[in-house]
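The complex is shown incomplete by one protein chain, all other protein chains being positioned as in the whole.
Each chain carries a letter (A, B and C) given by its place in the written order, and its residues are counted from 1.
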Amino acid sequence: MTVRIAVAGASGYAGGEVLRLLLGHPEVEIGALTAGGNAGSPLISQQPHLLPLADRVLQETTVDVLRGHDVVFLALPHGHSAEVAARLGEDVLVVDCGADHRLTDADAWQRWYGGVHAGSWPYGLPELPGQRDLLRGTRRVAVPGCYPTVSSLALAPAMGLVEPEVTVVAVSGTSGAGKAPKTNLLGSEVMGSLSAYGVGGAHRHTPEIAQNLTLVAGEPVKVSFTPVLAPLPRGILATCSATLTADADQVRAAYEKAYADEPFVHLLPEGHWPTTGAVLGSNAVQLQVTVDADLNRLVVVAAVDNLTKGTAGAAVQCMNLALGLPETTGLTSVGVAP
Amino acid sequence: MTVRIAVAGASGYAGGEVLRLLLGHPEVEIGALTAGGNAGSPLISQQPHLLPLADRVLQETTVDVLRGHDVVFLALPHGHSAEVAARLGEDVLVVDCGADHRLTDADAWQRWYGGVHAGSWPYGLPELPGQRDLLRGTRRVAVPGCYPTVSSLALAPAMGLVEPEVTVVAVSGTSGAGKAPKTNLLGSEVMGSLSAYGVGGAHRHTPEIAQNLTLVAGEPVKVSFTPVLAPLPRGILATCSATLTADADQVRAAYEKAYADEPFVHLLPEGHWPTTGAVLGSNAVQLQVTVDADLNRLVVVAAVDNLTKGTAGAAVQCMNLALGLPETTGLTSVGVAP
Amino acid sequence: MTVRIAVAGASGYAGGEVLRLLLGHPEVEIGALTAGGNAGSPLISQQPHLLPLADRVLQETTVDVLRGHDVVFLALPHGHSAEVAARLGEDVLVVDCGADHRLTDADAWQRWYGGVHAGSWPYGLPELPGQRDLLRGTRRVAVPGCYPTVSSLALAPAMGLVEPEVTVVAVSGTSGAGKAPKTNLLGSEVMGSLSAYGVGGAHRHTPEIAQNLTLVAGEPVKVSFTPVLAPLPRGILATCSATLTADADQVRAAYEKAYADEPFVHLLPEGHWPTTGAVLGSNAVQLQVTVDADLNRLVVVAAVDNLTKGTAGAAVQCMNLALGLPETTGLTSVGVAP
Partner (left out) sequence: MTVRIAVAGASGYAGGEVLRLLLGHPEVEIGALTAGGNAGSPLISQQPHLLPLADRVLQETTVDVLRGHDVVFLALPHGHSAEVAARLGEDVLVVDCGADHRLTDADAWQRWYGGVHAGSWPYGLPELPGQRDLLRGTRRVAVPGCYPTVSSLALAPAMGLVEPEVTVVAVSGTSGAGKAPKTNLLGSEVMGSLSAYGVGGAHRHTPEIAQNLTLVAGEPVKVSFTPVLAPLPRGILATCSATLTADADQVRAAYEKAYADEPFVHLLPEGHWPTTGAVLGSNAVQLQVTVDADLNRLVVVAAVDNLTKGTAGAAVQCMNLALGLPETTGLTSVGVAP
């Protein structure tokens, strides 16, 4: 089986990571690569690490160029996917790395992103209860945001065991902020410095985390989410906590049960704590849980590569599910460390 | 006025930072510099940035060597200060950068550090209500831990306005972990990676934060504290939150009032968020506060240089207070950025 | 004595560093701060580390605004200084951090920068033979480029002892590339990566290094210069080499003699090698020399902070000389390490 794929937004970080993974995927053939402002330039100017594609030139992102592929990955700015997807055939697998089809609630979309809600697609987090079945055979996938991926996986097994109000402080590398040049993302600014942003519930990933946890909990879950920018290109380390309502003994068992058969989500042996370095470039999530006895508070720490499992790895994992391939094809749990 | 100072533990990061600051202090003369394993080696081998002291040789840390100075800074491993201090005269100003004299509760000392409790000294955080007066003219100072400094300053003004249970996730550079070589602190391990440690109430700074906030609140305050290690040498960014019990309006006013006259603690204008890069090498703390309306939760972000205001700057600030010098002598609020 | 200064280009890295140093300078009063695109915004938005200037607003860079100050620092893009300077009075001290007045040769200016040559001013590297006297009392200073500063100081004492063809590979932090947002300078791009640029004699600092060494040598010196970009905000480490024509013994003596009385240039004791971390934020240059006996080749390694001694520190040092103040006022040789 060889599927022919196209990537729209191939000059950015998400698109580049999709291509990096697909170059190691045995069942795909890489077709059209498109871009916005960089259309017309050689891919190697934008993605010098993709040497096997050194002779490729970026085309304009148009429906005509994207048509004729079995799978189209959309790595476009938020708000740009819906229109393109609508004009691609229903038999084409469209994997949207953007936010357009993640939120199920039109009001939430309006509040956090603005504009017309495009509706929601099967949500590309197979490890969330019930999601995997929705992804098998689908022709539309909404790839989760990077923070929601790690936060939801860190907290989902605890739903029902904690009060429905959780705190997440997630420290992230800079690639999650994208490749468009901005002063505050310059190396000179980020190296040697830490900063918080989107504090107080102002980050767009907040409603997506709440949506996921609410779905799992079966009751509304409130989320206090603070992202922190740290000086590394890749990786998110999320520290999540909530007041425990069950016995401490039940917690670890719940996590073990939830992820025992998952190929990519790993509850570490007790005494080992996740590091983002250990999952760099991999599709793995590393987790550890503990209970702060003084406060009877559950604390979960989770590590993920925001570009791989946090974006492009999830996209490929979902493509595999949608196409009926083994879910792990072309993906690894082995990080590039140190 | 010229005071003659000695530094015990001059080869480590805290001792080196004390010396860096004292080299710019107009009222001091640098006397004996001592070390443990590095005694006998030239200071420049250990502290190549302290060029004006290039001809100095590190001596053994003994009471005889330290005697005869007006001020002795102790930058020794935890548990080593008490004995040295006991044998220095009561007229000598002893500024202890270690933990030995921070905790007022003997049981807490036993639980977190072990061994005999040496008692507590005036606590070197002048900006905490009531502390500055205790520091004026004192001959003994317990310099706070770096995490307690930033966490306590971030939350103290909120005491009485929030429920007495706070969550602190503090991201730190590596120098807080000291200069003793350990595999997990190698550059290869920390660059490009994030990790949590001391999770679930296991970090020794937890009781110190609780002690400070309890003192301010007048009721027991529980602290969920998680430190995260990030790839930068200096800086702590703390994200602190608690459930609000007062009006959101009262919060900002409380912070403005608390720090209006403080030379080193700066509540930023609204819309500006602290970065550790902006306080690098300075004695400044930058703060910002907001309320997450969906959860009615106060969120405070604070930035500090763990070696300066977090350790050695506080030590010098307290020395100034103890000696009756202007509190800001030899210190700056201007960071070295970018 | 209080001199009133203005800074044109106060929102960039050079301008910010000039202000950082001047805030610690006892003889200056900070007047107008101007910018280009950032005019009208509060300084703290651009320079959050300059807290004492938090209430300042950036003005347009016009001659009217700059007039009426004793000293004007120009930290403008190359090619913009000449016109401004020409309209400021001859009694005003103008310190140009840009390239406009560095090159003495009009053809070289044409080749490397293009446009009309504005002529040359006293060159702000007092440690170069003969320069200090030209700077005393001057009202015009051309601050050297960062690479020429470290390369010229590293090689000047060897002139006459080596063949007049030198190789310089200088590894630099990112702040030397400025604050204008560019994709290749994003944190995501520079962290975890090394790159060369301006290879093969294509960097504009090449003729400036050659000019300096030729002046010292009294014969044309050719320079092979390669800059390498590394993941740190500040610092240049230059490795310079040339074929020795004298005895190896003479080399160290020449360096000792050249810099024995210099307050900021330090030949390290044998066995110690420079690091940029040791000079961070300081005006110091650290040097070490050796001879590779197998090739009879002199190798000199030098470390500098590109923003301090490499730009703004030199600017302040030259201001001191020009105004008759002690040369080291407001400057330090002590780096902020680690």
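To be clear about the criterion, a contact is a pair of C-beta atoms (placed from the backbone, for glycine too) under 8 Å apart; a residue touches a chain by one contact, two chains touch by 3 or more.
Nothing here was measured: the structure is a model prediction, and the numbers come from that model.
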Q | Sole contact to the chain not displayed, among A:Ala180, A:Ala246 or A:Val334 | A | A:Val334
Q) Thinking of the whole complex, not just what is shown, which of C:Ser45, C:Thr62, C:Thr104 or C:Thr167 touches the missing chain? A) C:Thr167
Q: With the missing chain put back, which residues of subunit A would touch it? List them for me.
A: 13, 16, 20, 23-24, 42, 44-45, 47-52, 54, 175, 191-192, 233-234, 266, 268-269, 272, 275, 277-282, 284, 286, 332-338
Q. Tell me, which residues in subunit C touch the chain that this view leaves out?
A. 165, 167, 169, 171, 173, 186, 188-189, 191-197, 199-201, 222-224, 226, 228, 230-237, 239, 241, 273-278, 280, 288, 290-295, 297, 299, 301, 303, 337-338
Q | Residue ranges of subunit B at the interface with the undisplayed chain | A | 13, 173-175, 177, 179-183, 185-192, 231-233
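Heads up, the rule we're going with is that only the chains that are shown with their structure count from here on.
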Q) Counting in whole Å, what is the centre-to-centre distance of subunit A and subunit C, each centre being its mean C-alpha position? A) 44
(Q) Give the residues of subunit C touching no fewer than two other chains, as numbers and ranges. (A) 13, 175, 191-192, 233
